[in-house]
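Just one protein chain is left out here, and the rest sit where they should.
The block that comes next holds chain A.
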Amino acid sequence: MSTEAPTRATRAPLREALRLPRRLAGWDAAVVVLTVLTLVVASGTVEEFGTTRNATFLILDLAPVLLLALPMTLIVVSGEIDLSVASTVGLTSALMGELWANGLPLETIIPLAVLAGAVLGAFNGLLVTVLGLPSLAVTIGTLALYRGLAYVLLGDTAVADFAREYTRWTIGSLGDSWVPNVVPPILLLVTVFALVLHATPVGRSLFAMGANDTAAAFAGIPVERTKFWLYVVAGAVAGLVGAYWTLRYSTARADNAEGLELTVVAAVLLGGVSIYGGRGTLLGVVAGVVLLTSLQNALRLAKVSADALTVVTGTLLILSVLLPNVTAALRARLARRAAPAAPPPREPAHPAPAPRGPAPEPTRRDGTP
C-alpha cells in the first residue's frame, strides 16, 4: 500500500477507494437488498415468520440448499453445471440407511457417505472432462441414474432409527440460543468457498475458464483437471448434505431431497452467477439462497401449497436468467443511442501511468519516448 501511494494519488484516488463498492453495485447488491426487504416484509405480514422458532427451522431448511449452492457456484462460474447433486444426496442417504441397517456405526457411515458422494462426483467429472461430454447432458443422466440406484438400494422402505445423539445434535441449537448447531460449520464452509473463489489462483482460473476456456488453457491453467476436481468436491458436499438430510429428518429414504437441484440452481442464478460462466460472486449466491428459501418458508407459513411453491422457484429461475439479458440488451440499446458500444479500436483517454516514480512522465500519443 505505502509504496503505491504516490502513483495512486495521481490517479483518481476516490475511485480507487470506492473500487469494491463499485464492483458490488450490480445484480448481487440488488439481491442482497431484495433479501433484506423480503425478510422485513415477511416478518411484518406473515404471522409466525419473525419468530426465533421459525428462524431455527428456516436455517435448518436453508442449510442443504446453501451447502449444495457453494460448489454449484464454482461449477457454474467455470462454465459447467451439475444437476445430479440432489440425486447424489438421495443416493448417499439411501446408502446411509443400508449401512446403518447393517449395523455400522455413524462415525464410520458419515465419512463413507462423503466419500461415496465424492466418487459419484468423480464419475460426473470423468464423463465431462475425459470424454468431453456436455455437463448438462451428463448430469441429467446421472440425475436419473443416481436416483434410480437409491431406489435399488432402499426401494420404498425407509430406515428411521438413527442414533439419537446424532439426530438431536443435527436439529439442536447452540446452548440455550435459537441458533442451530449447524451454523458454525456452515459459516466455515461458506468462508472457505468464498475465499477460494475470490481470493485464490484457483478462483481466478475458474472465472477465466468460464469466460474463455481456450485462453485459460493457453495461460497454463489445467482446465480439465480443475473441472474434474470441482465435480469431486460437489459430490463430496452432496454426500455431506446426504448425511445431514438423513439425520435432520431421521429417515433414510430413496426420495430424499428429490427435486432440490431446481432450488439450488435457481438460487445460484438468482444470486447473479451467469449461466454462461465467468461471472458471479459467492455473496450474491448466499443472498440468493436466503431470499429463495425464506420466500418459500414465508409462503408455506401463509398456507400456500407445496405445489404452488415450485411455481415460485421456477419463475424466479427464469427471471434470474432473463433479467440480466434484458438489462444488458437495454443498456446496449441506450448506449447505442448515446454512445454506441464498442467504438472502433480507439485509444482510451488516459495513457497508462509510467511504470515507476511518483511523478509519471506523460506518455506521448504516438508512443515514442
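The working rule: a contact is a pair of C-beta atoms (placed from the backbone, for glycine too) under 8 Å apart; a residue touches a chain by one contact, two chains touch by 3 or more; residues count from 1.
Please note the rule applied: contacts and distances are computed from a predicted model.
Engineer: For the chain omitted from this view, which of "NADH-quinone oxidoreductase subunit K", "Xanthine dehydrogenase family protein subunit M", "Monosaccharide ABC transporter ATP-binding protein, CUT2 family" or "Cytochrome c oxidase subunit 2" is its UniProt protein name?
Structural biologist: In UniProt, the chain that is not shown appears as "Monosaccharide ABC transporter ATP-binding protein, CUT2 family".
Engineer: Over the whole complex, note the residues of chain A touching the chain we left out.
Structural biologist: Touching the chain left out of view, chain A contributes residues 1, 4, 7, 15, 19, 23, 195, 199-201, 204-205, 207-208, 211-212, 214-222, 278-279, 338-340, 342-356, 363, 366-368.
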